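The other protein chains are all here in position, but one chain of the complex has been omitted.
And then chain A:
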Amino acid sequence: MNDTLDVVLRLIAVLVVFLVLPLLVGQTEHKVMAHMQGRLGPMYAGGFHGWAQLVADGVKFAQKEDVVPADADRRVFQLAPAVALLPYLLVLIAIPIGPHGFVGQNLDAGLFFVLAVMGVGVLGSLMAGWASANKFSLLGALRTAAQLMAYELPMLLAAASVAMAAGTLSLPGIVGSYHWWWTPWQLLGGMVFFTAGLAELQRPPFDMPVADSEIIFGAYTEYTGLRFALFLLAEYAGIVVLCGLTTVLFLGGWHGPWSGSVGWLWTLLKAALLAFVVIWLRVSYPRLREDQLQKLAWTVLIPLSLAQIALTGVVKVVTS
């Protein structure tokens, strides 16, 4: 009975995190972007500095008509947002927040599971683009797929380097064996991982799949209402997952002063800092061109991640 209660609580916790943190990131993005651009951002909804803006957006999305174009492949078109969204929910359960089993579920092959499941999200975009009966959507979907292929690889290699350093694939295990000098040692891998993650989420400056000046809004052009909102939620849930993973793999997760009692706070703080960087990058850099994107992945990030693996291997064997 106790076990059942425990599992139910964990499930509820994961769902709550999944629904709240992305909204927090979204609201932060509204405000941070606004202030970086000399604006105020939303100020009215909810009264205090427009804190309820995204809630209002949600209400608006929920009551909008759900238009499925007559030419679209109806079922696939309607299912696509769910396929894009759910992988991030699944990933959240494997990310550790604090020490002593403060994690949704400790999986032995956690790192592998996380990388594998995150790759599924792209199917949602591909389905959306293919089913939309829209030339630009199809182009956007193909760009998404090409982008995932190019950036999944440096991401895998950088993550493998951490697994080599820790000697385990379990995410709590990786954080558990962390020492402060890992961060400089894995710095290259960390930067590759974070950059590749940004590209996988199609965040600026890697947002060619939704480049509004070229292909309207890519695979999501034909979507309205709730289904469109789910695609947006997927993007922000992706930011949460990426920042959480980078924290866990490269920044030592819960390690910090008094980690025994406030470890979870360190994880959240580090992840929040990374989320801020994600927003900052969006404001600072112009979009890459489609071929520049592929070139960056194959000629810069992959060689760098291979170099990181060599460095990790040599240091690990020499010191052990």
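Methods note: a contact is a pair of C-beta atoms (placed from the backbone, for glycine too) under 8 Å apart; a residue touches a chain by one contact, two chains touch by 3 or more; residues count from 1.
Assume contacts and distances are computed from a predicted model.
The UniProt record for the undisplayed chain lists the protein name "NADH-quinone oxidoreductase subunit A", from the options "Tat (Twin-arginine translocation) pathway signal sequence", "Phosphate-import permease protein PhnE", "NADH-quinone oxidoreductase subunit A" or "Transketolase family protein". The residue touching the chain not shown here, chosen from A:69, A:176 or A:256, is A:69. In the complete complex, the residue from A:82, A:187 or A:273 that touches the missing chain is A:82. Checked against the full complex, the one of A:35, A:75 or A:135 touching the unshown chain is A:135.
The set of chain A residues touching the chain not shown comprises 7, 10-11, 14-15, 62-72, 78, 81-82, 85-86, 89-90, 93-94, 104-109, 111-113, 132-139, 142, 145-146, 149-150, 152-153, 156-157, 160, 163-164, 167-169, 216, 221-222, 225-226, 230, 291, 294-295, 298-299, 302-303, 306, 309-310, 313-314, 316-317, 320.
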